[in-house]
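Here the complex is missing a single protein chain, while all its other protein chains stay put.
For chain A:
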């Protein structure tokens, strides 16, 4: 490839400035969040949430910007070339309103991922046409009775001459009332097992209107603007051309396309934590208690610093997850599951920590800090849906013993580019190269390889070195425990110990990601990311999450991170790896 952007600086610049421009445009069009007259400011978004509606001005804005183009690959006329860029652009929407990000767009992206992965040329072209024309597409996997055990799904697409007949219900489906097409996960064979389901893409207009109905809307705790309802089909015919991929390939297709959405969606939601952290920092610098500002109270200040570190950790893991799709597609099944398991969990935990600093104001649904409780209610939706936390752990569990035998402490490290937020990637998402399981783990290998090659000049660098050694011990322990898993502990009905092992491994992968991002930034132009202070403090938090008792950080380490919390607040810059200018 002559113009491979990974080696061509001009192409690299062009990719980066195109993404920056999209991020900046969204931010400026959403406008000042604190302006009460701005319908897309906090007050307007809270009013829409109270009314149980998506903000109309937000939907108009995203229509106007053709946000759906972010979900359509470049070859079909859209802007979907890189998954990390998709997460970065969508983060601007989630920063304001999780319901809008999900209800306007991500539902359609989740449906589309199936078609980009396995659809034929005609289906992909048609879906691109629908999306670029502003249509919504629903992803209809879920049946309440079966949760994430979708291999037991009952919704039927019975093969008949010339096509299929749809029968049954799909429940808690976003946009079922207004989508122009549905991606339906359907049973096409009575046999038990994983070759009895298929994905069908049905267009609303082409269905017999008397043979399906939209079920009543659910009232939810969070994302109250999202139109969650369901579909009920009664012997409704669809043509053969609705079948996405081969018949019986549904489970495999789901497990492939989930890798795309599991990698990308948690990184989007980091925007909601960013706003929440900013909201609480604003409270802490403004409010006075015990004759000092809340920010001068050590517990409050440490909580905010910790929340910032958690956000950077989540972003590091999400970055690696999205870039792995491009750079390590055969290893992505594990990384995507780790991202989808750990990032939503950490975001929710961190919101709880922040709520303690905000105190009683966390309980108030309006006013200056009202957006916080909205994000608290909205964020848990990420762990629900068709890839819940336990389902993600269950993706990791059967791979642990194989990784323990073949991969850990022996494989090659990942390319440096995996960890570099702004570095260009070879264009296009390799949907066809995602593997259901892998015997390699280059991300872990990067931490193992780095251990011999870490600087040890400053106290912060020495702290990083010590913490990396502890992480190596952790990987050894995970390896030993993985080799000792009994067969029944490598099934969906595994004991809690297997799930705990998957948790520890996900935390280890987060540590490897954080370390990789710092190493990748050391020769870069972001002085904060290049500084060992943040990586030492982030690894320290992860070590404690693993139950370790690491030595105290050197003095000044947390202070450096705390300074950055304040700088980004006062200069209106985002708290993620991108340090992006914000409208407020």
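Keep in mind that, in the parts below, a contact is a pair of C-beta atoms (placed from the backbone, for glycine too) under 8 Å apart; a residue touches a chain by one contact, two chains touch by 3 or more; residues count from 1.
What we mean here is this: contacts and distances are computed from a predicted model.
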- Looking only at "Ribose transport system permease protein", "Propane monooxygenase small subunit", "Polyketide synthase" or "Sarcosine oxidase subunit alpha", the name UniProt gives the absent chain is "Polyketide synthase"
- Message: Which candidate, A:11, A:24, A:151 or A:285, sits in contact with the chain we can't see?
- Response: A:151
- Note on the structure: Missing-chain contact among A:51, A:436 or A:551 belongs to A:436
- Note on the structure: Checked against the full complex, the residue among A:192, A:298, A:457 or A:547 that touches the missing chain is A:192
- Can you work out which residue in A:34, A:60, A:288 or A:405 touches the chain that's missing from view? A:405
- Footprint of the hidden chain on chain A, which residues? 151, 191-195, 251-252, 394, 397-399, 401-402, 405, 435-437, 439, 486-488, 490-494
